[in-house]
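Working notes, beginning with the structure itself.
Partial view: only certain chains, each at its native spot in the assembly.
Should a chain be cited, it is by its letter among A and B, assigned in written order, with residues numbered from 1 in that chain.
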Amino acid sequence: MLIVMHHQATDAQILAVKQAVEALGLRAEPIPGSMRTAIGVLDNQGYVDDSAIRELPGVREVIHVSKPYKLVSRDFHPRATIVEVGGVKIGDGEKVVMMAGPCSIETEEQMLTAARQVKAAGGHILRGGAFKPRTGPHSFQGLGIAGLKYLSAAGKAVGLPVVTEVMRIEQLDIVCQHADMLQIGARNMQNFDLLKEVGKLDFPILLKRGMSATIEEFLAAAEYIVAEGNNRVVLCERGIRTFEKATRNTLDLSVVPLIRELSHLPIIVDPSHATGKRHLVPVMARAALMAGAHGLMVEMHPEPEKALCDGAQSLDPKGFEKLMLELRRIEDFMAELAV
Amino acid sequence: MLIVMHHQATDAQILAVKQAVEALGLRAEPIPGSMRTAIGVLDNQGYVDDSAIRELPGVREVIHVSKPYKLVSRDFHPRATIVEVGGVKIGDGEKVVMMAGPCSIETEEQMLTAARQVKAAGGHILRGGAFKPRTGPHSFQGLGIAGLKYLSAAGKAVGLPVVTEVMRIEQLDIVCQHADMLQIGARNMQNFDLLKEVGKLDFPILLKRGMSATIEEFLAAAEYIVAEGNNRVVLCERGIRTFEKATRNTLDLSVVPLIRELSHLPIIVDPSHATGKRHLVPVMARAALMAGAHGLMVEMHPEPEKALCDGAQSLDPKGFEKLMLELRRIEDFMAELAV
């Protein structure tokens, strides 16, 4: 932490700041410059709460150097984490993983059909929502536990592990019985109690980036899970909220190389929620792969035009098959490119 | 809902869209223009999910007219809702309400001191956090249930109702025993399960706006609570996330008159979290009152420079006393101005 003093800060003010830092058990190192004095804060083991300092007389600005995460940081754990989900491995050096399926589970048959289509095209993990976070309470909220059972049965029938979103702590037990990976949705990325609870499990977690979460906050959210003992965390970029309304969200692909550099956790991309438009999904999926994503999550529905949720951004089975073929070719190409 | 067709959309495409709308049980009214056809969707009772339509061939854009909320809308319920919290009334025509206290409850003594200071200065509701949502897991997370008890005791000792944040469903029972109003924090504004559960209570709720929530989403979140039967909801603007980093968040005061126009629920403003800087709190509090806020929520700590959390944005007792004096004078002035 660096404390920048005002131009006209007095010696007494500088001394008071130094003492406030030392009262926190840290070392304060004044650095006098030509125009102002800055005070370096040393010996901290991580992020320092600056509350006691930021508004002291003479302080102009407090600049944080330490990050609010450490366990998920590549700085301290250089080796890449590989997360295994029902036999499928996700992370550095592994094959690109495709998670696909309908936005919401609607019927046993729909789910089974979708599962067969995902499997036939070469998908690796089946997705489907039983509990749906919807902006308003009057929209379809998902089938709940009945849906979970359809998903689980469909996964078993075709031999694919399944991932589904969990929205409340009480659901953890039942969802863990039926799923192979738990998704924490964008709206719950800072639902810290939920993060702590899934951190206590030995279970793979798919953590989606919050709509307006910085990369720092995204990694700090993952830190909540890992700090409880569960390091089986896969991160997922799904678009951020900006002024641009031509797409549902703005897909931030730079986050892929950045996360790969800052963290040892795998990072995948969801182009369906990012764009909100089916015809943009394949092109942004391709771009995400080239940016280095360890996997993709896309919405595929047997009949998108009849979907109860997010049909407009769901691929149909033909479109998904084509995307899978491309994915494999891109993967091969990238392997050649790396040589 | 209005469906705008492409310039070159064929008659067959227009017909297919019409049929898709009718399949949803709604009426479709084509409006041929000089450059393109638009199709009005009628007879819907609220927000229509456009998934089945948005990506049909020939569709250029789908424009929503209905909102994802209705019960909280002034359109349908013109009379203002007054929310009562332990004898204190919040809403149109009532006195401006001041909620104040420390960011987090630290000790029995700190809480009691703060309570006496809030009461002495004329504050109406005592705040204090027992469960703290912090960006990273390594920061102070609050005292939990012990803290709740200190808060409750302090409120009783000085005769003030108390408000505190609740972060998980299992805490609802215990928090309701010790508090008079439950706060749903910005990070949980779209934790829909939590919203539904507090909707089942007959208890006042303070709902903070999410960091990147539109007004529409903010009201739709309130709709979740009201739809379950609890209309004792007070909304709270606390700044939104923008590119500007000179303040912690960007206080969006236009939301105050807008919410007053769109909804019958009361709206208050939290200038402490919005600005993140103690010296900006009084000036933005004044501006919020002039914008028509039904109340304010500010952080006040007996010794801000020793606070475990958010000390830099907390007023000290003197500053709070001064703010309370101003608040009353502004209130009187606004009453005169309205004559």
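Rule of thumb we're sticking to: a contact is a pair of C-beta atoms (placed from the backbone, for glycine too) under 8 Å apart; a residue touches a chain by one contact, two chains touch by 3 or more.
Predicted model, so just to flag it, every value in this text is computed and none were measured.
Engineer: Going from the 2 copies shown, figure out how many the entire complex holds in this file.
Structural biologist: 4
The rule is simple: only the chains that are shown with their structure count from here on.
Engineer: Turning chain A onto chain B with a C-alpha fit: angle in degrees, nearest 5?
Structural biologist: Angle of rotation between the two copies: 180 degrees.
Engineer: Show which residues of chain A lie in contact with chain B when the two form their complex.
Structural biologist: 20, 46-47, 49-56, 68-70, 131, 133-140, 167-170, 187-188, 190-194, 196, 211-212, 216-217, 220, 223-224, 227-228, 241, 277-279, 304-314
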